[in-house]
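Note that one protein chain is taken out, while the other chains of the complex remain in position.
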Amino acid sequence: MVKVEFLGPIGKKPIEIEAKTLKEVAEILNKDEETKKWLAECAVAVNDKLVSSLDVELRDGDRVSLLPPVCGG
Amino acid sequence: MVKVEFLGPIGKKPIEIEAKTLKEVAEILNKDEETKKWLAECAVAVNDKLVSSLDVELRDGDRVSLLPPVCGG
Amino acid sequence: MSLEFLEIYEGPLDVDLIFSRWRKWGEDKNYGAFITFVGTVREEDSIEGLSFDLYEPILTDWFAGWSQRASKEGAVVRMAHSFGDVPLHRSSYMAAVFSPKRAVALRIIEEFVEDFKANAPIWKYDIKKGKRVYASDRSHKIEGAGILDIERGSR
Partner (left out) sequence: MSLEFLEIYEGPLDVDLIFSRWRKWGEDKNYGAFITFVGTVREEDSIEGLSFDLYEPILTDWFAGWSQRASKEGAVVRMAHSFGDVPLHRSSYMAAVFSPKRAVALRIIEEFVEDFKANAPIWKYDIKKGKRVYASDRSHKIEGAGILDIERGSR
């Protein structure tokens, strides 16, 4: 199982899903209408490291975080 | 009479000279060996306004100030 | 790089206290130039304040990267940021650069603050009628955003 966290204003509780790669996570998230609208906006981290491609293998217990547009300061 | 002030590190007391233009002031200051060595380095103000040319007429009581290289901060 | 140089507080910053502490530290370390940036909540658009979420693990990484970058030029960066609510005219963000000489510090403060605005994982909300409203119009996609959007990506 992989944990998916939705940070900041997405305002959605974490979910646990079965996925072997980040691409599979993307496929699953695209099926949820509420989540889908955020996907074009969000950066993605795996275990707190930002990633730039979907070609990332995931292991049991990995955490995937979605980071929507930021505005600190 | 025109007053000539030597600011900062020049360390010379003000002098009073007869001069009708800034050019005449320059001619007089060039005769003094001690002062002369500063002239290439100094900016010049007449009555506390910086000037960029010697074509400045002077009146009785005007003040000419020599400003050597600066380093604030 | 010292992680103590990234400070996170609930609610508004005590700007004077943080400034004074940073100043003393910089004097002891013999830095000649000390620049601070303070971001304060402006009264505008009838907001009652701002509120912030931040994600500490990635913020820490982002900050660690900047510490390294600054140290290569003999400089040090420090930062403080709020989470939760910050009222009008109070401050939510402080950044500082220390360096032996001014030119490096003046350059780094600008780059640091701009990159902070673009990439630090912090989310801003206006407080209006007691409620948090995500400041989406002022927010910026983090570099590399959008990879999960496979439908749009494959169009």
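Here are some notes:
Letters A, B and C name the chains as they come in the text, with residue numbers starting at 1 for each one.
Following the convention adopted for this analysis, a residue touches a chain if its C-beta (ideal position, glycine included) is under 8 Å from a C-beta of that chain, and two chains touch if they have at least 3 such contacts.
Given the structure is predicted, the values throughout are model-derived calculations rather than measurements.
Judged over the whole assembly, touch between the missing chain and the shown ones holds for B, C.
Looking at C:D28, C:D45 or C:D137, the residue that reaches the missing chain in the full complex is C:D28.
Interface with the hidden chain, as seen from chain C, comprises residues 15-16, 19-20, 23, 26-28, 30-44, 89-90, 100, 102, 105-107, 109-110, 113-114, 117. Across the interface with the omitted chain, chain B contributes residues 7-9, 22-23, 25-27, 29-30, 39-45, 48-54, 65-73.
The definition used in the following text is that only the chains that are shown with their structure count from here on.
Once the centre of each chain is set as its mean CA position, chain B and chain C turn out to be 50 Å apart. Taking each chain's centre as the mean of its C-alpha atoms, chain A lies 71 Å from chain B. Residues of chain C found to touch two or more other chains are absent.
Taken residue by residue, chain B touches two or more other chains at no position, since every residue touches fewer.
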